[in-house]
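Left out: one protein chain. Kept in place: all the others.
Labels A, B and C are assigned to the chains in the order they are written; within every chain, residues are numbered from 1.
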Amino acid sequence: MSAKQVTSMSEIIDVIKDGDTIISGGFGLCGIPEKAILALAEKGVKDLTIVSNNCGVDDWGLGLLLKNHQIKKIIASYVGENKLFETQYLNGELEVELSPQGTLAERIRAGGAGIAGFYTPTGFGTEIAEGKEVKEMDGKMYVLEKAIKGDVALVKAWKGDPYGNLIYRQTARNFNPLAATAGKITIAEVEELVDVGELDPNFIHTPSIYVQHIVEGKSYEKRIEKRTVRKKQLN
Amino acid sequence: MSAKQVTSMSEIIDVIKDGDTIISGGFGLCGIPEKAILALAEKGVKDLTIVSNNCGVDDWGLGLLLKNHQIKKIIASYVGENKLFETQYLNGELEVELSPQGTLAERIRAGGAGIAGFYTPTGFGTEIAEGKEVKEMDGKMYVLEKAIKGDVALVKAWKGDPYGNLIYRQTARNFNPLAATAGKITIAEVEELVDVGELDPNFIHTPSIYVQHIVEGKSYEKRIEKRTVRKKQLN
Amino acid sequence: MLTSRERIIKRASEEIKDGMNVNLGIGMPTLLANEIPETIDVFLQSENGLLGIGPYPYAGEENADLINAGKETVTARAGASFFDNAESFAMIRGGHIDLAVLGGMEVSEDGDLANWMIPGKMVKGMGGAMDLVQGAKKIVIIMDHVNKHGETKVRKACTLPVTGLKVVDRLITDRAVFDFTKDGMVLTEILGNGTIDDIKACTEASFTVSKKLLEGVSKND
Partner (left out) sequence: MLTSRERIIKRASEEIKDGMNVNLGIGMPTLLANEIPETIDVFLQSENGLLGIGPYPYAGEENADLINAGKETVTARAGASFFDNAESFAMIRGGHIDLAVLGGMEVSEDGDLANWMIPGKMVKGMGGAMDLVQGAKKIVIIMDHVNKHGETKVRKACTLPVTGLKVVDRLITDRAVFDFTKDGMVLTEILGNGTIDDIKACTEASFTVSKKLLEGVSKND
């Protein structure tokens, strides 16, 4: 078997270099590649371009890289949960490209799928379309949006096998399968690494072909951003 | 519950009218919506535009609609298994638009996903690109391909629930999940209709939102086109 | 007597019909989920990858892997499905969502919507709002009719950066309901105690009044 499995994130994180573009899975703090982010924060590579729907919170997730001033540019759809972001943006340290959430997802998918660009109705007539090509097709206006590729993609899955087949759990899937396709090198971290053949081939979310390295992480924190509950009803 | 479930294909096939564009799942004879095709052949609607990777064989699958002269135009990537096709094409009865397989899949996906068109490298410099817009992006040449939508999509799944959630089996998935997204009306036929909650929400291939009608088919023929086997080795 | 917020939510909840797939925006629209009667079977979509949002979990049963687009812990109802973000926005952009109810900052008489940024304030991002307004079959905006300074939010033209042009189908404020038709903006209902003239007084946008409302008003007079 060709070995994709590594024993720790620190063993493989050196593939990421200063100035790299990194596509990260996750939505809010759900399904983020927390071990990879911790390893990156420890390693201290700089001038990163981060592609991610959000940028973590001040003390967790991608916020840790902001705190360390490791991020040069971020491409995201919503960054409202992160106060460090505001400071660094206002003092000109951080470059920001906002992309509507569906457009961002589709751009990453396009990057992985060899599609150079696509026409979407999203953002037509808004600031987001400024400087972009627009085209009328079948009587509706569309904006040309371009693919995003990463030097590295960081992906967090529920279970994976040594070939790199992955499955995700519930809404922790989010951007992860898209990111997985769009990295020149894709590093997957999983809560549980299972033997080859244990994952049902009919229900693989990310086929092994997209994954170059896989590592099992220990004791995931999986922080909850907004704990909302209802009261147990008495019988 | 909003009722999507019907008891027979003939009950619902009347939504298809003369001149409709129909997107059909299936690759070769694998995973084709055989009950819907039989119902269509019986009903005899005419002047159909069929979007399907292949066009069946002379006496099965979409070939049955060719035999009945119900097809006006076909958009496909490979039609070499069907002799009726040749006859009708040569005598001018049948219009053909060839689309490379990956482009066809992506065009159907785009139709379902509200993407009007996309730039693919596939077909650049070939006959397929004639009359289409081309564009250089990041030093490579791309062809603009446009979305395909159907009046009706016909889909065959393995299991489904009354809301229209679907799962497919092995390579019978093929174009089915794409077709499901791209019909104004999507009719799904399944080998087994299970109760709500029996399908694991984490492993649904086609979410219910894409399906308008679902019907359980009886005794599927599932014809094999090329039976290739190896000999059992003696111990 | 209902508060203005309760009035908006009550009226907006009537937009939700049996069998619909619905996306409720973050904030006030999310509260609509509690108003859906049990006799109605609806799938609520969350753009982070869930069709079939259920109620909030019981205390102690929160699950970090199961959140809504507002990052709140939720549950999934029977018949739900999970998917990635590209699939989620294929549903949205592709016109498969029957109804999206979103908050607004301003709506113009052409049905333009502004709801994602205020110049001079920190940019947070548009999230999925620009996709939703282009994709859902019906866009209903809910917002207060006037801001806290008493200035109208129902404008001739949006003064804030737009989320989409000519995208609003219906506007529900605490004072009125407007439809955006090919013949322009139409006042169709008055919520609360105002008169047509009251609505005109607090609305910059030009609108006509529906025949039904005119008849109803004259009957009530």
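Heads up, the rule we're going with is that a contact is a pair of C-beta atoms (placed from the backbone, for glycine too) under 8 Å apart; a residue touches a chain by one contact, two chains touch by 3 or more.
It should be emphasised that the depicted structure is a prediction, and the values quoted were computed from it without experimental measurement.
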Shown chains in contact with the undisplayed one are A, B
Which candidate, A:M9, A:A39 or A:A113, sits in contact with the chain we can't see? A:A113
Filtering B:E86, B:E136 or B:D195 for touch with the omitted chain leaves B:E86
Contact with the hidden chain, among B:T122, B:N165 or B:T186, goes to B:T122
Considering the entire assembly, which residues of subunit A contact the chain that has been omitted? 1-2, 109, 111-115, 161, 163, 165, 181, 196-197, 201-202, 204, 207-210
Hidden partner sits against subunit B at residues 27-31, 53, 76-81, 86, 89-90, 96, 98, 100-106, 108-109, 120-128, 158, 168-178, 205, 222-232
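FYI, only the chains that are shown with their structure count from here on.
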With contacts defined as at the top, give the pair, A-C or B-C, that has more of them. A-C
Can you give the whole-Å distance between the Cα centres of subunit A and subunit B? 32
Rounded to the nearest Å, the gap between Cα centres of subunit A and subunit C is 29
Distance in whole angstrom between the CA centres of subunit B and subunit C is 36
At least two other chains touched by the same residue of subunit C: list those residues. 76, 82-83, 86, 89, 92-93, 134-135
Among subunit B residues, those touching two or more other chains are 113-115, 201-202
